[in-house]
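With one protein chain withheld, the remaining protein chains of the complex are depicted in position.
Let's turn to chain A:
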Amino acid sequence: MVNGFSSIALLCTIAAPDVLRPRKATVTSAAIRSQAKSPFAPFQRDLPRIPELVPNISTRTRDTYAMTVREGLAEVLPGFQTPIYGYDGVYPGPLIRAKKGREVVVRQTNALPFDTNVHLHGGYVPAAHDGHPMDVIAAGGSFDYHYPNEQDAATLWYHDHAHGRTSKTLYYGLVSMYLLEDELETELGLPQGEFDVPLVLADHAFNKDGSFRYAENVDIGFRGDTLLVNGAISPRMAVQRRRYRLRFLNASNARSYALRLGNARAMVQIAGDGGLLSRPVPRTNIPLHPAERVEVVIDFSQYGPGEELTLYNVDTEAGGGTTPIMRFDIQGGKASEDFRVPTRLRDPEPLPAPTVRRRWDLALGSAAWQINGLSWDPNRIDVRPRLGSTEVWTFVNNSGRVHPMHLHGFLFRVLERTSGPVELADRLGWKDTVGVLPNETVTVLAWFAPYKGKYVFHCHALEHADKAMMLQMEIV
């Protein structure tokens, strides 16, 4: 049934409006048919919208959700059922929309045959609810995660973090978005509802029976030959002639992207990992390393009905099926809109002066990935920053691989990097993950607030994190 609908929709799109008819001579129907035969052909499916989870209890100050982490099936390749692990059995998992100042409680029940846990990536969360790699929910058990949501609006996401298994469990689907909203966003009048679109990017490969194919590569990390956006192969999205807010998440194991619209058309970045930037930044090429998020506003009102605009991955590793990300098909009809991107978005907070400098050497050891010559050991505390202080951390990459370094529970600002000037957009906002390029040194200013306790920091290339590029910090 789903197939039938999508193929009808496909025909409609190919039958371009009158204004584009002169192109007909070059695109024959036979060419279109032969292209449509490959299940991997891009732009065949409409962009799936991520389902939004409804709270089962809502009080004046708190929303309570319940979710089951279980196995499921997804139709990724047309005509095939792909086995996945999923929050509520879907990929990507259901979206949670939270409001600043309103607590969210998520009861996670583990229906998988092995341990799992849930890490809210980018959130200010007390240590007991952060999803520490050793803090797991046993098979058949459940746990109530409390998220205070006392931070500014940001695009967060949640995923499995049980140690040693994340490269497989995230690959097989334990990935989902968590959108935290606040009043400032409403005041700014940013696009909402159907014009605010979360997009989960991930690269995958397939077996002949349609299942996800995973091949472990501890050196470079997993690379798939096909790009999925919200679980569909390079989909297309019908857009009205107005502005859209697009929230990109790189949920790939280890692939970096560089987002670029066809003919380098303009995108305006308004937010990064840690929420709104202090002012919008026009960009044509946006690098996106694993676990990073960017939010852009694209103005489709400057395009005519029937026009098609493609978003590309122009990273040096991109090729074949990993180049086209998605396509925007401009619809006809009138769309009236008053919104303009404001020139100022959010005032930066004043920070205390840094008290400590620390250096972290990232390298491949004799048997595993290491930070300062150390691999993950849950019984060892590697660093003890003081609560409320700021520290200057320098990541020195002594390897030929990208290491997206991520701090649990805390945010940082990027101060400098040796590969060139820090992108303006990265200087104007908070980050929780920074891609340290091969043989590069990146310096960040981390702020250890607001919670005490044991957290970890690690490389978010999942094969590196599993083996075992992760250290433990205790905020005292």
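Methods note: a contact is a pair of C-beta atoms (placed from the backbone, for glycine too) under 8 Å apart; a residue touches a chain by one contact, two chains touch by 3 or more; residues count from 1.
One rule holds for everything that comes next: contacts and distances are computed from a predicted model.
The chain that is not shown carries the UniProt protein name "Plastocyanin/azurin family copper-binding protein", picked from "Nucleoside ABC transporter membrane protein", "TldD/PmbA family protein", "Dihydroorotate dehydrogenase" or "Plastocyanin/azurin family copper-binding protein". In the complete complex, the residue from A:P282, A:G332 or A:G388 that touches the missing chain is A:G332. Here the missing chain is touched by one residue of A:E150, A:E216 or A:D377, and it is A:E216. Within the complete assembly, A:F206 is the residue of A:Y87, A:W157, A:F206 or A:F412 that touches the hidden chain.
When the omitted chain is restored, the residue from A:D46, A:D196, A:E307 or A:E440 that touches it is A:E307. Residues 16, 18-23, 38, 40-42, 77, 205-211, 213, 215-219, 225-226, 241, 262-263, 265, 302-310, 319-321, 323-324, 332, 334, 364-367, 400 of chain A touch the missing chain (whole complex, contact as defined above).
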